[in-house]
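Following this message is one structure expressed as structure tokens.
Here the complex is missing a single protein chain, while all its other protein chains stay put.
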Amino acid sequence: MAEVAPKIKEASRRADARLAGRATPFIFNCWYVAGFAWEFARDLKARTILGRPLVFYRTSAGDPVALSDRCVHRSFPLSKSQLDGDSIVCGYHGLRYDSGGACIEAPAVGECPRGIGVRSYPLRQQGPLVWIWMGDAAPADELPTGSWVADEQWPASQQYYHLPASYVALHENLLDLTHLSFLHAHSFGTPDYAAAPYAVDLDEDAGRFALTRSVVPTRLPPVWAEPTGLTGKDAARVTTSEFLGPSTHVVSAQFYGLDVAEAERGRTGIRTAHLPTPETATSTHYFIHHGRNFAQDDPSVTDFMQEQLTVAFTEDVVGLTEIERMIAETPEDDRYEISLASDRPGLAMRRWIYRTAMEEGEGAG
Amino acid sequence: MAEVAPKIKEASRRADARLAGRATPFIFNCWYVAGFAWEFARDLKARTILGRPLVFYRTSAGDPVALSDRCVHRSFPLSKSQLDGDSIVCGYHGLRYDSGGACIEAPAVGECPRGIGVRSYPLRQQGPLVWIWMGDAAPADELPTGSWVADEQWPASQQYYHLPASYVALHENLLDLTHLSFLHAHSFGTPDYAAAPYAVDLDEDAGRFALTRSVVPTRLPPVWAEPTGLTGKDAARVTTSEFLGPSTHVVSAQFYGLDVAEAERGRTGIRTAHLPTPETATSTHYFIHHGRNFAQDDPSVTDFMQEQLTVAFTEDVVGLTEIERMIAETPEDDRYEISLASDRPGLAMRRWIYRTAMEEGEGAG
Partner (left out) sequence: MAEVAPKIKEASRRADARLAGRATPFIFNCWYVAGFAWEFARDLKARTILGRPLVFYRTSAGDPVALSDRCVHRSFPLSKSQLDGDSIVCGYHGLRYDSGGACIEAPAVGECPRGIGVRSYPLRQQGPLVWIWMGDAAPADELPTGSWVADEQWPASQQYYHLPASYVALHENLLDLTHLSFLHAHSFGTPDYAAAPYAVDLDEDAGRFALTRSVVPTRLPPVWAEPTGLTGKDAARVTTSEFLGPSTHVVSAQFYGLDVAEAERGRTGIRTAHLPTPETATSTHYFIHHGRNFAQDDPSVTDFMQEQLTVAFTEDVVGLTEIERMIAETPEDDRYEISLASDRPGLAMRRWIYRTAMEEGEGAG
């Protein structure tokens, strides 16, 4: 009968009401990753983003296009239709939509009615990533990650998971380094990690939440030790995890031997962009872009890190899937969460998502 | 951003409110096809019609019987029970129901309580079709198709699809010839079909909606050209599509060479009865009866047409399935439909179904 006291439960419920969760509307005015560049080609591809079914293709000039997948006439999926030149011909009645979504032909009636079309969504390609803007506001000038993701000095590999869990839970996972020693005990967590001090940098006005943990000295797990040549040596592991918006979280880490001069320390770093794009309230397209700024010409390093990281990222995906299932199976009256001091960055982030989503909703209404 | 203007969306939503769709109640006072004659025999068969689980069988005299499938005692399915002579003995407690649905034996209590039974539904057999009347009103005297479906001069083949889509969408598909050149581009649509003029005959009082399209001259697709000997010849293709009620749509077509005298032209025709029986709001038993009035003694013609038509009808089934899925995946606020002038027959039919269903509901209340 060690259950949480009713008073504490009550307080947790009150706090939850202002935290983003499964019931919080999506934030639309944001660049999200729609997919990897090579996923979009001269054929039609369906993908649901922020609850909206979309169709993607590239024009003959190579420009990526995203349109609402539903023909406005009788709801036939355009993704099951014909790409003809740069336009889509609906598979049901032949309505033709150009790459801007305008309906330009309606064979059944001769002349196409004016002002008819499907919504098109702005896309922007950045190296291997294609970003989409789903919102009503004008697209932001800058993409969330910064330019390194398209920089040759940062060779990278990519990965995709279909995650049957809320994107908010994934962000909270990323903004929390205290789970490494447990969920990742057998991959890249090391026992000294959970106990190490960390610095937080939370800016609720700007919506930037970061935490930095320096583990010095430490012994690196194989995923970092092997490619950096630090196996069996005392080393430093300095990691920054930074939430840059609903679609983007970047983990940067530097590793160096303790004998390395300060000016040289930035030479061996990795950056992992975790790029969750909500599909539905409880499922997420989880894109990952993992780069490094060393051994740029050695593809075996790329392969080794990809292989090692896959183990760890899969642990997150499995864990978040289990949590989503547990929440779904738990009776409503038992779904409170007790937060710890270590959750402060995640809670600040969730408050920000909640507030931003609510404000955006009011703006629309 | 080529999306439909808010004003047009708003108008389409207003129109939708008076059109039959997934949310419209079924029309019960109508003959629907319950199944093909050979499906009902001296065993018990379950089928759900208009949302009601039913059990079917034939008496020893060969008469088809339809009863509510739920034993009124403890809800055991009668279709999982025993047919004993002309009555069903419930598999749970042995309640015996006669072919009229009356409970005539209750072994657990000796004498059967009076006034207990399951609802029985009038059936009528017409050639290969067995019709059912689900409504509270007295059954209509006439069956919807007319007598040709049981006429030896119209040899026919039959087909069944379990269609995971609304029966209304199927009716709209049938009352629309403009999709042939697209959905059926590779089967029986021909490019000149979409552009050909058509005549409409819409009687919203009687609930009869027809359209006729004459394509003269044309080259027939193989399904019609081969059995009529018109391959490679200039021919006429005159097609009438007629909605005869919620359960029935008949497509009649005549094909003849341009050198054939007017009096002779009716000699080479086909009639296809499309017989959708709603199972649930979003699933339909789709029965098809396809007949012709030529080459009556040549079963190879039956086989050839059946084979060819299967391709085309499967295209409709796949297309309507895709639409139903797309509607289910589309957020509520995005489910409007933009109609074209060519949709006029379908819209008139949907207004009629909506009004008729609403009036029937009020009558029941």
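Per-chain residue numbering starts at 1, and chain names A and B are given in the order in which the chains are listed.
Basically, contacts are C-beta pairs under 8 Å (C-beta built on N, C-alpha and C of every residue); 3 or more make two chains touch, one makes a residue touch a chain.
Remember, predicted model here, so these are calculated numbers, not experimental data.
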{"item": "Per the touch definition above, residue among B:77, B:146, B:164 or B:361 touching the missing chain", "value": "B:77"}
{"item": "Of A:5, A:23 or A:206, the residue in touch with the unshown chain", "value": "A:5"}
{"item": "Full-complex contact with the absent chain, from B:6, B:115 or B:197", "value": "B:115"}
{"item": "On subunit A, residues whose C-beta touches the chain left out of the figure", "value": "1-5, 8, 169, 172, 176, 178-179, 181-183, 194-195, 319, 322-323, 325-327, 329-331, 334-342"}
{"item": "Interface with the unshown chain - residue positions in subunit B", "value": "48, 51-53, 68-70, 72-77, 80, 89-94, 97-98, 100-103, 106-109, 113, 115-120"}
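Rule of thumb we're sticking to: only the chains that are shown with their structure count from here on.
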{"item": "Distance between chain centroids, defined by C-alpha means - subunit A, subunit B (Å)", "value": "47"}
